[in-house]
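Note that one protein chain is taken out, while the other chains of the complex remain in position.
Chain naming follows the written order as A and B, and within any one chain the residues start at number 1.
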Amino acid sequence: MTPPLTAVTVAAASTPSAARQASRLRALGRMAREQPLGAMGAIVLAVMAIVAIGAPYIAPFDPTQGDAAALSSPPNAGNWLGTDAFGRDNLSRLIYGARISLLVGLGASLLGVVVGAALGIVTAYRGGWADVVTQRVMDALLAFPMLLLALAMAAVLGPSLPNVIVALAMPIVPRAARIARSSVLVLKAATFIEAARATGCSDLRIMLRHVLPNTFAPLLVIATAYLGLAIIQEAALDYLGAGIQEPDSSWGLMMSGSATSLALTAPWIVIFPGLAICLTVLASNLLGDAIRDLLDPKLLGK
Amino acid sequence: MKNPDRSIATDATRRKVLKAGSAALAVAASGPRWAWAQTPKRGGTLRISSGGDPPDFDLHQSPTYLSQHVGAPCYSTLMRADPKDYNRLLPDLAEKADVSADGKTVTFQLREGVVFHNGMPLAAEDVAYSLERIRKPPKGNVSPRKGLLGNVEAIEARGARTVVVKLAQPQADFLFLVSNPFNVIVPKKVAEPLDAQGQGMKRQIVGTGPFRLTQAVNGQIYELTRFDKYFGAAPFLDKIQFFPIKGEIERSAALQGKRIDGCYFFPNESVLATLRKVPGMTVLRRPTPTFINVIPNAQRKPFDDPRVREALSLALDREAFIKTVGPLAGAFFHSMGLMPPSSPYSLSVAEVKQFGGYDTLPGLGGNLAANRQRAMTLLEQAGVPKSFKVVVPTRGDVPAFRDAAINVAGQLKTIGLDATVDIRDAGAFYAIETKGDFQVVVHSVGMGGSTPDQILGEGYTSYGGRNYGQWKDEALDNFYRQQSREPDPKKRGELIKQFQLAFLKTYYQINLAWVGYGAAYWNTVQGWTALPDLYGNMQFDKVWLDA
Partner (left out) sequence: MLDYVVRRLMLGLVTLFGVAVIVFFVMRVLPGDAAVMLSGAGAGAVSEKELAGVRAKLGLDRPLPAQFADWAGNVAVLELGTSLRTGNPVIADVARRFPYTLQIVVMAMLIAVLIGVPVGVLSAAYAGSWGDQILRALSIGGLAAPSFWVGLLLILLLVWLFQWSAPLMWEPFWVSPWKSVTQLFWPALAVGLRQLALIARMTRSIMLEVLGEDYIRTARAKGLSEWSVVMGHGLRNGLLPVVTLIGFEFSALFGGLIVTETVFSVPGLGQYVVTALLDRDYPAAQGIVLILAGIVVLGNLSVDLLYGWLDPRTRVQVTEK
């Protein structure tokens, strides 16, 4: 079984660097044409990322400072998306909220996948009782509704950004571990590893050079799938009050508190953050679907 | 600034009343005062909403209206406020109150034939125990209002119906302080063992009031039923039901849908505006002696440094605060010193302007940018690093807390502090505050009266029970005592002003605004007089339903 990405890199390794770049771009372009929805998702996410990084330059107003003269005002020339109950510009809060959502989403997703994959690979490779115990612990972790586990961790650790990332990574760890583990088991069965051992490779080397690249593809799919879920859960945590706190901005926070009281007369306060979440999660879901489609047929050798 | 529907009656009237001492009370004790336009109907269930569940039922320990509103119909105080005249007191459990010539001894004569809900007769020892419990809370209890009885030297129960209170110095406001709606009388035989266990009267209500607690389901309903052995005129209602409904929109919807008959808690201006348009709905807006202060923890670095505290005050734009938090939380009345804005003791514009940040009150022409610049300089001088993390805990169920804290945290960010809020449930929030486990807190304190000793004694003495900021200042406390015993009203007025100036300079508490509340009820509800006070006249014994 040859993972597609290593195939690409192996092929490219034999050509000079400029040509390597060109062929990579061509491959990318081909993939984009094959999966237009996924490409759109990738573009949306990239735009979000740019907006998030450039927030201090892009946001028209300070998201924590309100204008007492313009409370809960509807979208207008000065405030494109209107203002909230404190007179803060919704667009600016949305832009800064993108920072939180993407940071937490990516952070939790990556952390969860990395830790989960490491656990899954190491214990599956070693086997024995360590593997059995880890498997049971992962099973138990999977039994928790994602939000419940994240909520309990966030409540216990306290409401700060790093804690929220850790709390949201927790439910992702067992899922990533499972995927990694099944990859390892397949490889073990394929005597791939026996051969490597026979040539005198150390365990660590085997795990890094042979196991990891093979599990990379499905892990990437999981990472994008859980990026969307992490963003939604993060918003839920903020909404409940266990995550980011006022007066900082986050999409989930924008929909809680006074917002619900004013939602009837000023529905835009509640609608826009939700749309932002929808859009971002949709983009990551489409991207994840596209990546899965791209990798799947190749994996099955179609 | 909004015009209150009814202004706080000036303290001048009050002082005149007090000068007459016990004579005034004897007058008040005579005869019924209620004259009805129609004959009240008996029976029915009054359905009201409160803003949430009471954290517990111990009124002596509770700082919140959530507990007091559910408990008030079930308990009695020694005297109660006259619904028709906020500056007069009517007898409740005490038939008579005699003040000695030197003003240092007050003798209460209790009514006969008063029984508690559990059948136990009221005795003087119950009153003595209750007052002691407030003045010197037993181990494991708190008492936010212990400062009100700070002038009391000794309490003695003589016989079954006499209670003698000895004061350290004469105190004109004493009867009002002892009649604070939270200072209810609990049975000693029930409370004492519970206090010893550390439980207090938190989980049950045993009082002498016109109603007794018959059902309490957390999150759903608190039901009170008429107490047939009530010592006073029997209430008209059969039952009162409290429904905890968080969120003003939800409460307003319940009221409009006639699922509740009335609600005494609408801080949000747009909600009140909606209700005013409903035919058959009475809507009131009341100023109250409730203020919003920013309280830094004077025991915690760097807030022990007065420069840092002043910086906090300089950062705050009071006009913007009132304009923003006003419609959300009812904070409409700007602060002119420590006394309520319409009080004769409130400071003048010139006097207030000198303190850091207060010149941002409307019309005072302050320069906000300059203030904030100065604040940052002060922080630097005090050695506070940039982006110093400040967490402001607050209560999530009341906009006066929650939205005020969010606004303040946002404003603190402008002077380089990394401020965020920590939103908690009422019970958890007060626990944090009482333990002093915070850096800066934004607190809304509702006073059960507006006499100087009430406000200054409860709110601004270091032993007063509201000293969440944990400051210690013997000089200020002595200053308070000095004004409290001053018999000449003019001299006293001057002392009160001086006290305020001295206090404001320390920035132990930073005033932001005074809060008013709204009440709304259907015209089926008769006889409900809402005082300019959040806690007074909440026994509903004169309320009847015209259904």
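Heads up, the rule we're going with is that a contact is a pair of C-beta atoms (placed from the backbone, for glycine too) under 8 Å apart; a residue touches a chain by one contact, two chains touch by 3 or more.
Fair warning: this is a prediction, and the values are worked out from it, not measured in the lab.
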Checking the contacts here: which visible chains does the omitted one touch? A, B
Out of B:N141, B:T208 or B:N511, point to the residue that touches the absent chain in the complete complex. B:N141
Can you tell me which of B:G427, B:P489 or B:G527 touches the chain that was removed from the display? B:G427
Hidden partner chain, touching residue among A:A130, A:A143 or A:A190: A:A143
For the chain left off this view, which of A:I172, A:V221 or A:V270 is in contact with it? A:V270
Residue touching the undisplayed chain, where the options are A:L94, A:L151 or A:L253: A:L151
Residue list for chain A contacting the dropped chain reads 136-137, 139-148, 151-153, 155-157, 228, 232-233, 235-236, 239-242, 252, 255, 260, 263-264, 267, 270-271, 273-274, 277-279, 281-282, 285
Chain B positions in touch with the non-displayed chain are 55-56, 61, 140-142, 198, 202-203, 217-221, 243, 245-246, 250, 253-254, 256-257, 259-260, 424-425, 427-428, 431-432, 434-436
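One rule holds for everything that comes next: only the chains that are shown with their structure count from here on.
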For chain A and chain B, what's the span in angstrom between their mean Cα positions? 49
For the chain B and chain A complex, residues of the former touching the latter: 247-249, 268, 270-271, 319-320, 323-324, 327-328, 396, 399, 402-403, 405-407, 409-411, 413-414, 419-423
Would you pull the chain A residues touching chain B in the complex into a rising list? 64-66, 68-69, 71, 85-88, 159, 241, 245-248, 257-258, 260-265
